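Complex shown without one protein chain; remaining protein chains in place.
Chain nomenclature is as follows: A, B and C, assigned in order of appearance, with residue numbering initiated at 1 for each chain independently.
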Amino acid sequence: MAIERHLNDTVHVTNLEWFVNWSRKSSMWPLGFGLACCALEMIATFVSRYDLARFGMEVARPSPRHADLMIVSGTASKKMIPAVRRIYEQMAEPRWVIAMGACACTGGIYKNYAVVQGIDRHLPVDVYIPGCPPRPEALLDGILQLHAKVMKEQSIHNPRVTCVKVAGE
Amino acid sequence: MNQEAIKDRLTAKFGQDAVLDTTVFRDQLSVTVIKDKIREICRFLRDEPDLFFDFLSFVGGVDKHPQTPRFEIVYQLNSSRHKHRFRIKTRVEETADGLASIDSVVGVWATADWHERETAEMYGITFKDHPDPRKLLLPEHWTVFPLRKDFPLEGTDDTPDLPPQKI
Amino acid sequence: MNEQVRRMEDFQSELMELNLGPHHPSTHGVFRAVVELDGETVVNVTPHLGYLHRGYEKTCENKHYHQVIPLAERCDYMGASSNSLAFCLTVEKMLGVDVPERAQVIRVMFAELSRIFSHLFWLGTHAHDVGAMTPLFYNLREREEIMNLFELSAGGRLMPNYLRIGGVIQDLPEGFVERLRAFTEHFDRRVDEYETLLTKNVIYMDRTQGIGVLSLKDAIGLGASGPMIRGSGLAWDIRKTEPYCGYETYDFSVAVEKGCDAYSRYLVRIREMRESNRILKQTLEKLPGGPIRARQPGVVFPPQEEIYTKMESLIHHFMLVVEGLKAPVGEYYQCIESPRGELGCYLVSDGGPRPYRLKWRAPAFVNLESLAIMARGHLFADLIAILSSVDIVLAEVDR
Partner (left out) sequence: MINSYLPILVILLVSAFIGLAIIVLSTLLSRKNPTPIKLMPYECGMDPIGGARRRFSVRFFIIGMLFIVFDIELIFMFPWAAVYDKLLVFGFVEMLIFVLVLLAGLIYVWKKGALEWQ
């Protein structure tokens, strides 16, 4: 952040860091980005029974400009991957990625010509959630682990720089 | 009207040489017709009052690789009035420059548009005077025909993840 | 004011191309359409598909017959059990396997449950697209109940993977029948709740009546099936015309409307939910005892408990898993009435353990062809209502 130039790691920076991490974690807005079957389980997690609103995340923003978290739920086909990369790049920092479901993690049961074998070939993924489709509890567990990861970030000392990976490296 | 009677109507109308082969399997009969007359046959099957096949379920391709002629186009027909089904097939030979071609039946059934576009991009069969011969399901920059038997399942290196970078 | 507007309009309105792109809240997945707009009226819609093309048919050609069932279920993740039913019926017709009575009734139960399952999600998202937010939460509450039923019987919530070639994987657990009976009893009142929200709602009627008109001639010409064609006046339901799985023994009526527009498709789907509920009640009464899978060594899996005790069952199971079943040479086309229309599975077999060619006749893919005709001339907001009235599932459209 721009402010760290004046506050060279005095004690209150760590408190400020805790505060910044806490505020980011507790109001992380997911991007409404459902690709395939996992999208239905993601929607089931949003709605009243599993209730993602408990974590301040029930606002699924359609536009990447207002979203912090991209939950890639479903199969990223090779025709869709340029759009996925562009949407990720158009999200504002700080941004996180959850690969939900076997297809997003490793291509899942579709090991063929049409599917990208894992979203981490193109995007820096923070949390992988296995399952086809993962149960809503698994998605919630993945989100809680992401919150724990965000709390451990040094968002002021060396803020994360996340960018799209070079093609297929 | 059972399928044998439909086949006899076909042979009566288009002569014996139009119907090349008939296979019967578990109460379903499929007739292989000659490729050049496909559009007249389809129009006849649709317009004949007591056949009246006005509903085309799908147009599909089958790659019989070792055999020649290589490709087989399947037309699965259904009649909304008489509620009977029928299947006709044609064999299409892959010419030297690797482009098999057949007349398009979009004029007869409007639904054949997307079916033929998908069969074209998956097998490399061109449907003559098709109104909109663009790719349907595959990315634009691909030049492979995935559903052919000699195409590996995992894809080759000309099915890249990303289109060539437009710098 | 209006005349001056029209005069000014003539000389400068050129078309605006808008991208209703793959990532859009109201395209029910990754559907893309380039829409040419003249101000707010839609001049032309050209859909671009393939953003969820997963190579389903090519993958099936490299799988054994019983390995294709999970793939088939993921092809239409809203009505998963009806997909595996279509595939299993085709293979059983080719192999000449006759499924025991109890398994047939359970299959009808699961097919009707997945029809209600799919129509509920459609109703929620369709109402959401037209502006009504509440039905989504009502419908997903019922869906959770059906997911409990799927989970109770087969373990999977969304895609139970419960059917096998020759029957079903295991018998219904004890609590299933009581829970299903409780569901069927209170489901009719729930559908009345949805109807009070939408059917007589003036805003909803203005947004959907006369919108997306598909005449019967166009519908048949464009191959539309299921609620699309029943909303245009043709009472064609494959459960009635070509009954499978014992549907001829159930008494239900085909929901048909003459209106040809989005509102009549809504009415058709609502009545279909009620009819499915009626069928579910009848399946509960006539649920017979007996085995849940046919006994045909080398083709159908032997019962699970016999594998640990009997030697030849173990050998049959082992051979079936390792080498798969050998289907006779030939081709067969079997279609069923899925929640979206005529779901057909055309299977060509060359005698090997793998399907030589599997052509999946996806109703959503064919119904989507009529979008351009229906959307022309309407406002842009109506295009969204029409798209959601077609009820597309992108995994089935792009296969």
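The definition used in the following text is that contacts are C-beta pairs under 8 Å (C-beta built on N, C-alpha and C of every residue); 3 or more make two chains touch, one makes a residue touch a chain.
Everything numeric here is computed off the predicted structure, so don't read it as measured data.
Asks: Among the chains included here, which ones are touched by the excluded chain in the whole complex?
Replies: Those shown chains that the absent chain touches are A, C.
Asks: Mind listing the chain A residues that contact the chain we can't see here?
Replies: 1-3, 63-65, 82-84, 86-87, 89-90, 92-94, 159, 161, 163
Asks: For the chain that got dropped from the picture, name the residues of chain C it touches.
Replies: So the residues of chain C touching the unseen chain are 1-2, 5, 8-9, 12-14, 16-24, 32, 34, 38-41, 379.
What we mean here is this: only the chains that are shown with their structure count from here on.
Asks: Which chain lies the greatest distance away from chain A when centres are computed from Cα atoms alone?
Replies: Computed centres place B farthest from chain A.
Asks: Once you find the CA centre of chain A and the CA centre of chain C, what distance in Å lies between them?
Replies: Distance between chain centres: 31 Å.
Asks: Hey, how far is the Cα centre of chain B from the one of chain C, in Å?
Replies: About 25 Å, centre to centre.
Asks: Using mean CA coordinates as chain centres, what's the chain A-chain B distance in Å?
Replies: 44
Asks: If a residue has to touch 2 or more other chains to count, which residues of chain A qualify?
Replies: 79, 111-114
Asks: Indicate the residues of chain B shared as contacts by at least two other chains.
Replies: Residues 137-139, 146, 151, 153 of chain B touch two or more partner chains.
Asks: Which residues, counting only chain B, touch chain C once they are in their complex?
Replies: Touching chain C: residues 23, 25-26, 28, 30, 54-58, 60, 62-63, 74, 76, 80, 83, 85, 87, 109-111, 113-115, 135-139, 146-147, 151, 153 of chain B.
Asks: Taking the touch rule as given, give the residues of chain C at its contact with chain A in the complex, in rising order.
Replies: 21-25, 29-30, 50-55, 58-59, 70-71, 74, 77-78, 121, 136-137, 140-141, 143-144, 147, 157-159, 394-395, 398
Asks: Per the contact definition, I'd like the list of chain A residues that touch chain B in the complex.
Replies: Its residues touching chain B are 78-79, 81-82, 85, 111-114, 116, 121-122, 167-168.
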